[in-house]
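Rather than the whole complex, this shows some of its chains in their spots.
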């Protein structure tokens, strides 16, 4: 095996950040050379994240200031960005200019349209000139572009769980788009971030089930973009996320109308064809329901489906880890593709 | 105040049963005279349910065998049935014959059609002759019939959370029924009962988000019946329940198409008119999301809504306690109506 | 019944505060006339605490600034203080001067010695002149003094769970004090307060079991004071609290050496005698273990015990709600005693 790729993680203080560190520290093809965090600069990785104690080099590597020059000096060939939207783009630009490849976990490079970005994220895009180049990096859909991309935009957590079941069905024209696609998702609290906040306290989340961000969650923008691309037309879509008391995990249930003259079994055939060679998509089949507890901590997405003959609707059900397949392990999957490793390298722990 | 009504609870060993006992023991208009359980006969209430220790008469009243004659001898004027479907009807009949009024928490008297019952519950109805008389007792919708009913069928937990937001909108013809109504619900584990079962162990439920009973949960039958009645036509409906790691609470999200030429604000007006005088329906208004943690342990249902202008759909969101408003406290609310007490008697703890 | 007592709650934005409001709003002998919170001034109670919607007067009463003059104008005869230590004393003084009785939930008036206060709370006591007058208000131990007290200091959450099992045994000289008393407690996260803080996020508490504040938690000071008083000598004591993933509840396990020539059965006799007439102390007897789920939301404390014949030690086990019997419902119990109501008034919900 050739020398491991030198990697930096920019902004590693949140739940996606630590998940990324956890995976990278055990990845045989990555050498972690720099980790930045303004708040934690100077601290050892394992001091902030005691779970990592004893896992080299977490006991010797310290967070550094998020300075592009320092990152460059570390010898990093690739940078994973786990930063808030808006901030991420301002780091991506100079890192790309320095010759690093960038794998971004934020929303900054997911949209093709700066207008849509501004509409959903409430500020102008800092580097709209990079949008055309960025790849919306669902590895099961865009492996080829990812291989050669300089700027890899990892999809959001909800979007991954919504898009993977839907895209093959839309491409195969199995869905009647005269009726809106309705999506109800539940997410664990790690999706809301690791910031001090009363509504995210244990006592406010435990025992609580609640929808939020209705009717217009930010992830609608990227889901819409990708569904439209897959369908070749505008896809009507309503999306309701819910916060539920688990650490990690997204469970998504999608209601779609079966197109005329389509037999329900074609759902199965189409999904099987689309994902036959994909190691991280586990198809459960008809009337089998996924369960987040079987995917949390992994890069798997489990997909089941059912046909409601009373309404001729298909119910798509998916489960993934919001900070795994929905964020950090998907980023590592993209790394594997981009740097020529087998897709499963470093990702088969369960 | 006149003498309290003498009441029996039949089958009080489950989560609805203990919730019923908890409420009845503190209700100023009810004297608990008999509690039956085959498995627990001879045991004191507070031995099985240590939470009730010190709350008279839980320390002196023992469970008795589920024998109609014994119940009659206790002097009970009303019997609350917290029994499995199928079993409940076989107790209701002789209790009615003995002159007791019956408040049934099971599914046995919710459906008007014995054929639908047989289709959804997999056995013939034990007493189809009673179905015509039974009232599907949503207290906010059928107070008048409940007042004089001998046989009160309390709605299911999911149905209560689905029907209360929808019925006024259907009655007012605000919903376009050419498109199916899609309902996604989450429920706490108490809804699955208090029976030894591996899938309901702490270690199987904690950290787990999972749909189940797709595509045809039993509650579809009663929801369908009541929606059809409200709309005056057949209402297409798909329903997906999910099990999530909370003890109690149902959170329901419903997607409906707004009828042509209806302004979204009419949703608000219609709900406000329907529930203006109802003490247990709390309307949160547009873009306000309910949270189960504010209703668990109470008889309240909280309802919010949103309009997705991109699809012209209405998102209805409701939260209730599945063993409270969805079962036992709703049964007590029906008792209050049936026996002439103010609706809120014994039900205003929060 | 005479007119209800007019009460104010000072500093009602935390978990003890809302628990206090919940109880007071349903207490037949209390009229809530003022609620203060600097952060929430102007907001309705039910806006901040949606659980209280529909419970008069939570929909009409607004938080006011924590101003003594405003509290006086409200007509309040008694003030419940749910404030941080240090702050509480600065409100207690002028409220007492205005003629109100004060029921303090903070630590400010629990200690007799201003030196001990300064040692454990890291600042000088604001009003040491009030310490002699204050009653350390364990209602089962000091009912007589509470009846006439102007200044009632409610015990801390851990101390209540430690002291109630131990005090009768120390008074009866059943314990060998040549060996330290060792106490291990577990508490739910509400005990840590309702402030934005990363270590209290759902994702940091869920799945986490951890001791904290070793070897010297602040509650050692009041526990030590009261044990010494009961024993008539200095009592050696080590205390280790743990944070565990529940909303509310304290479970305390205490290891003590049985004194020479004492039969284990005397533990039972002594506890039974001490608490025979106490409605909120539930004695479970030998080898019966309490469970916090039976006391959360109530004012009960459940106490069991065992004798380890191998070491001749007694294991005392108690369970209570840290924000109930450990804080707010105990405060209401003290109110009942102080104002001549039966001890159980407003406190028998389970």
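Brief remarks follow.
First chain written, first letter: the chains are A, B and C, and each begins at residue 1.
Keep this in mind: a residue touches a chain if its C-beta (ideal position, glycine included) is under 8 Å from a C-beta of that chain, and two chains touch if they have at least 3 such contacts.
Small disclaimer: the values here were computed from a predicted structure and weren't measured.
Here 3 identical chains are displayed in place, and the whole complex they belong to in this file is assembled from 4 copies in total.
The rule we apply is simple: only the chains that are shown with their structure count from here on.
Rounded to a multiple of 5, the C-alpha superposition of chain A onto chain B involves a rotation of 180 degrees. Chain geometry summary: the mean Cα position of chain A and that of chain C are 46 Å apart. The mean-CA centres of chain A and chain B are about 39 angstrom from one another, to the nearest whole unit. A straight line joining the Cα centres of chain B and chain C is 37 Å long. The multi-chain contact residues of chain C, meaning those touching 2 or more other chains, do not exist; every residue touches at most one other chain.
Listed in rising order, the residues of chain A touching chain C in the complex are 15, 188-190, 194-198, 200-207, 245-247.
Within the complex formed with chain B, the chain C residues making contact are 22, 25-26, 50-55, 279-280, 282, 291, 293-295, 297-298, 300, 302, 348-350.
On chain B, the positions that touch chain A within their shared complex are 179-180, 182, 184, 186, 204, 207-212, 214-216, 236-238, 240, 242, 244-247, 249-251, 253, 255, 257, 287, 289-293, 296, 304, 306-311, 313, 315, 317, 319.
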